[in-house]
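With one protein chain removed, the remaining protein chains of the complex are shown where they sit.
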Amino acid sequence: MTNRLLTVAFLAGLAVIFIQLLSGYAPDTDLNLTASYYANQTAPDLGAQNIVTGIIVTYRGLDTLGEVTVLFLTAAIVALVLVHGRALEAERGPKPFPAGELLQTGSRLLAPMILLLGIYVFVNGHLTPGGGFQGGAIVASAVLLLLLTDPMRRFSHRLISRIESTAGLLFVAIGLLGLLFAGGFLDARFLPQGWFGALFSAGAIPLIYSLIGLKVGAEFSSMLLSLSETEDEK
Amino acid sequence: MVMPNIILIIATGLGAAFLLGLLREEKRLSAYLITLAALAFMSLISGLWLIAFAGGAAPIEVTTAGTPAPFAINFKMGLAEAALLLLINLTALLSAIYMQQTMLRLGRRIMAVFLIAVMAVSGIILTRDVFNLFVFLELVVIASGGLVLMSTDKRALGAGFKYLMVSEFITVFLLIGIIFAYHASGSLNIDTMAASDMLAKQGGALAFFLILIALIAELKPFPANGWALDIYESAHPGFSALFSAVFATGALFAVDKVLLMGGTTWLPLATGIGLLTFVASNIMGLAQHNDRRLLGYSSIAQVGLVLAIIGQREVLGDSYLFVAGGILLAHAVAKAGLFWMSGMFEARDLKDWTVLRQKPLMVGIFITFIAMLTGLPPFPGFYAKWELVHGLIAHNQFWLVAVILFGALIEVTYLMRWFGYVIKRDAPRYTEDTPFHKELVVVLAAAAGWVLAYVWGELSAYRNLLSLAEGNLLVVLPLMFALLFFMIDGLPARIKNIIAIAGMVAYFIASYSSYDPLQLIFGSIILLGGAVIMLASFHAEGRRTGFYPSAMLMYAGLALLIIAENSFAFFAAWEMLTIGSYFLILRGKASEPHALSYIIFSLGGAFAILTGFALAAHGQAPFEIASLADVREDVAPYVFILLAVGFMTKTAAIGLHIWLPGAHAEAETDVSPMVSGVLLKAGLFGLFTLLMTMGRQHLGPVDLTLVLLWIGALTALLGNLMAAFQEDAKRLLAYSSIGQMGYALFGLALMNKLGWLMALLFVINHYIYKSMLFLSVGGVAKRTGTRAMYKMGGLIALMPLSFIAVMIGIIAMSGVPPLSGYGGRWVFYNAIMSAEHRLPMILIFLSGPIGFLYLFRLVHTIFLGQLKDEHRRLKEAPFWIILPQMIYVLFLLGFAVVPGLALRRVDAYLTRFFPNEFGLDWTGPAITSEYGYWAPVSIMIVIGVIFCLVLGWMLFLNRNAQKVKQFNIVYSAERPYRPETTHYAWNFYAPYRKALGFMVQPFVTNFWNGIATALHNLGDFSRRLYTGNGQTYAFQMLIFVVMAYLVSRGMI
Amino acid sequence: MSLVTLAMAGGFALILIGLYGALNNRNILRIIIAFTLANTGVHLVLVAVGYMPGRTAPILDAAVPVDQANALIIDPVPQALVLTAIVIGLGVTALMLAYALRLFASRHTLDISKFTELKW
Partner (left out) sequence: MSTLTLLMAVLAAVAMLGGAAVAVASKSTPVAILAAGLVSLMASVLFVLLAAPDVAMTEAAIGSGLTTFLFFFVLGRVKEEQDDD
């Protein structure tokens, strides 16, 4: 097939670029300018143990704000795209797709625990690996579990979207608080730094990361809901 | 004053979007109002900052997270950023207003998506962090994916998916590029990266290439842009406006920013890709019929042009922002406006835009947008075009200029063709009911266009065409006067006509004292002559919408042309008169294709003039027209050629003439004399100026004035020949104009005093008899309802005044004594005798009798011979059309008696250029030359006596003649298939055609048609590249990147 | 072969495989899957670029005291970027999937070559 051959030929061109990048690459032996600033300053400036978290929530907080916005956008668009289906399904009533009773009971027990785990992950984001995104994903998986075992279970879309929006608004508001009371937009230092390594430390970082976690969790859930509930136009 | 923090733009957009999520689904109106308020607030912040920067405030830098720049994301804002932010947020606000219904229908979610999209583009403009740039870019991509679905067109779904596929490719390149650039420079901050030695490292340069190419890919470069066209075609027009005006602006600015890191090495790549896209998209645009897809092609082309300019920023230096900004802003406003307009009706063919004609205001707005896109004065693109060409030429970028101008001419072609459709095609019967808010948005966009025009005029180093604050009122008034007619276009035509004539005469009186003799001659013809022609316009009834603004724009341009003191003023006037006359010509019934070829040739000629000026300027723009004499020797011949070609386009020299016959013949009765009698003089004025200042020029061994001499002679011969073979009376006159202009060119190219005097005589004579003939033939055509001469005949008794005018005109024109044409001939033969080139002279001599042939045909077939049955009840032409003709008759008689009235002063003036040559002696009643004398009064008397004698003798001979009724002849019973072929006036000069027909074969027409067809076919063929398959589009993106890599290997 | 080279080469290979799949599979779902592969490859390359042999994760704990962090941890920046990129990638994937559903609903096919009503 000429088409396939052509694709391979041009991908080979791309491979040449990649090989050049690979052969020209040598790992740094010392941290570069930016990285060493973070290594030295994250602890004294922000009081966060997890430097990646420090970067994500403050130094590159704008990226993160953009990132949760991406999810917000996607959730909104997915809901928008599939909105017709939902109205239809509401008319048709519940579909017979029962899960086993064991599974249902099990998941009802399991779901709150997963939820709790998720919250633990994002609250501790500034101390240990993990944080808002991972925690949010875990929260969403609890929702997913409930969805799988009892597909007809009505999740309140309004509740989810309220959580999503409130978290988002608070994120922006905290950013502006940083502008007013600290060094600039998204500066987390308007709250006290606390003890290094304690749960309530690192200024507003845990707060922000929790909001991110809530928001991400809500957004993932919303996406899953939209995709699972949709019914195509007929 | 405390300025709001620019972070607020981002925070407002985001906050409002999140806030919308809290609202109940039903509260759509509140959600909509929040959206509008947020956009208005974002625009306000941008506007305040723009004012601050315009007032001289220093650029600001804003850090986030309370951490200094390279370590945290930072924003920067200066004048350019503020201007673009205002553009982005205002356009978004207007688009949101425009999409009111759609937004209310789809609810708060779509509004949130919209807000985030706008916020993200603002972020692209502001951020100085390359990864942050990526995040904002992704936001725009995803938001677009959602906004595309606002369309009711089902096909938008496929288009959106194709876009997402292509963006996945872009994401891969961008991320890989960013991380290796980070590795090479140790930073993500653009300014820090630019200062690092990143490019010196192997991976660094390659990484930069990937970043750059990924961002360029967002600009829809050829050929990786099929997805964008599909979006333009299918998306909601409110979104397409945003996509074209706002998103592309953001991406362009991102490229501009990122190029900072690459230094100068990478600029040629940007220019190359930009130019390729510009030209290719425009060529493909030629073959488009769908309006939105056409706008898509045009958008892509314009963005390509700006990219090419970004690549030339080192060359352009200080004027870079002025040029790029002018083109970008004009494009954005016009494109957004046109997309918004396209949503005002359902049908999607270009020809369906005729519906605009139901609202004259919308037509005015449409032409505003088209003029903005094509860079016509007074819009920003005009100033930018001027600066661009001057900047590039000053650095010897000749090929670049040629390619840009070629592409621009193609764009002009399809945009003006579209305008022609709007004005000339059949309007639909139905009426479209446009909601008020949509019209409001379109009107606001047009208003923004005019504001931009004013601002760019202020920013330009030259004159602001729209400003009254200019020392010399005479320079300002003409355009203002013309613009006045846009405002009062609702008045009855007669009132406007009075104002127009009064204005022109008053302006002439005011300027009279400041004219030199040459200007005086041209000025009288333009202003007084123009006013006389406008007497015929009293004939029109009703409002005559559009006529006066166009005519006055043309006259304003002409009036400004002859007093232009420097190259810029000259060029601006030239473009003005071109546009005005184009609108005028377009008004004719069947003039659409001819008006199109007129504007294409004219703007092509204007480009030649612009390039010529730029070449002559040599960094000193604008220069005094007079200093054309001091152009450096190495460029002088090229300047001469470019300017001469430009001017000869207007005089319709052979080879460049094909636009003229149709344009002049199809024009309205009173427009034909304007564009023939008056407008053609612009070209002659240019040639006069050129030869006066630059004199003889040689390109190698070739004497360029000799070339002009040959062109003049050939034009005279072929123009006359073609005139003789026309069946259409107005076409005959049109071809005759070509021939006449050939004579004038010939006279000028003789480069002696008598030759110039002859050319000047032609300027005057041609105005008079061509205006007169066009009016009388036009009057006849009006009464008979045809212009075909074989359908006329015997009108002498019914239309005696028209006959007298034609008769006098012909006598004057053919150079038969006693009228002024004879004087022209006399000077002409004197001039020839004093020149050294004999061969072209034979041609000129030959064309004399041929000229007589077509004139004879004119008078014979229309007024003599047999009257047609259906014409028996015809009346004389309307009074207002006859009146100017009678004025001309009187003037011709007067001018024949005392030609010295005007010429004496000109003769003295010309002595300045030929101090050693013997001129004419004007003392006494006779005019004397080296070769003899011309005594107008005596000739008049002699001819009069001879005429009376002959007439008396003939009457005496015919005293016994018997009168026969005209219509009692019985023809044969057979009815020929084409009855006209049996008429004696059909193919009147068949024998001559047999002998000389080979010379009037439409070689030139075929040549230009061939080029047009070839380009069109090329466009039609190459657009098949865009198969519509998303996979193909993605593959084209891959090909684009790999090819760009191969091309740029030298730089890595 | 070092770990970094291995990871980076693996990442690049994954990108190429993913793009190949995206260009040669006609099924829209399969195209989206292929893109997620390419994305994963990109993430791998990003993380690999930040890796420095012999150092530890950028988390300050008992093993990495604050004052020695500069000498002990690897570059945290690429990791932060990848986190963002992963989430954005998911967003795009979800969006494409939603599109796929709608496209399927409109034509009852997922063959990309059937959606070419817009062209030229």
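By written order: A, B and C. Residues from 1 in each chain.
The criterion applied here is as follows: contacts are C-beta pairs under 8 Å (C-beta built on N, C-alpha and C of every residue); 3 or more make two chains touch, one makes a residue touch a chain.
Every value quoted in this text rests on a predicted model; they were computed, and no experiment measured them.
K.L.:
Among the chains present in the display, which ones are touched by the chain that isn't there?
P.N.:
A, C
K.L.:
What subunit C residues would touch the chain not displayed?
P.N.:
1-4, 6-7, 10, 13-14, 17-18, 20-21, 24-25, 27, 29-30, 32-34, 36-37, 40, 43-44, 47-48, 50-51, 53-57, 59, 74, 79, 82-83, 86-87, 90, 93-94, 97, 100-101, 104-105, 108, 110
K.L.:
Mind listing the subunit A residues that contact the chain we can't see here?
P.N.:
Interface with the chain not displayed, on the subunit A side: 50, 52-53, 121, 129-131, 133-134, 137-138, 140-141, 144, 220, 223-224, 227-228, 230, 232.
The rule is short, and it goes like this: only the chains that are shown with their structure count from here on.
K.L.:
Between subunit B and subunit C, tell me the centre distance in angstrom, where each centre is the average of that chain's C-alpha atoms.
P.N.:
Distance between chain centres, rounded to whole Å: 50 Å.
K.L.:
Rounded to a whole Å, what is the gap between the Cα centroids of subunit A and subunit B?
P.N.:
Measuring from centre to centre gives 54 Å for this pair.
K.L.:
Once you find the CA centre of subunit A and the CA centre of subunit C, what distance in Å lies between them?
P.N.:
16
K.L.:
Return the residues of subunit C touching two or more other chains; collapse runs of consecutive numbers into ranges.
P.N.:
15, 19, 23, 49, 77, 81, 84, 88, 91-92, 95, 99, 102
K.L.:
Could you list the positions in subunit B whose residues touch two or more of the other chains?
P.N.:
In subunit B, residues 131, 135, 138, 142, 145-146, 176, 180, 182-183, 188, 1035, 1038 touch at least two other chains, as defined above.
K.L.:
Given the complex with subunit A, which residues does subunit B contribute to the contact?
P.N.:
The touching residues are 5, 7, 10-11, 14-15, 17-22, 24, 62-67, 70-73, 106-107, 109-110, 112-113, 116, 120, 123, 127, 129, 131-132, 135-136, 138-139, 142-143, 145-146, 149, 176, 180, 182-183, 186-188, 192, 201-203, 206-207, 210, 1035, 1038-1039, 1041-1042, 1045-1046.
K.L.:
Flag every residue of subunit A that touches subunit B in the complex, lowest number first.
P.N.:
Listed in rising order, the residues are 6-7, 10-11, 13-14, 16-18, 20-21, 23-25, 28, 32-35, 37-38, 41, 45, 58-63, 65-67, 69-70, 72-74, 76-77, 79-81, 158, 161-162, 164-166, 168-169, 171-173, 175-176, 178-179, 182-189.
K.L.:
Under the definition above, what is the set of subunit C residues touching subunit B in their complex?
P.N.:
Against subunit B, the touching part of subunit C is residues 15, 19, 22-23, 26, 28, 31, 35, 38-39, 42, 45-46, 49, 77-78, 81, 84-85, 88-89, 91-92, 95-96, 99-100, 102-103, 106, 112-113, 115-120.
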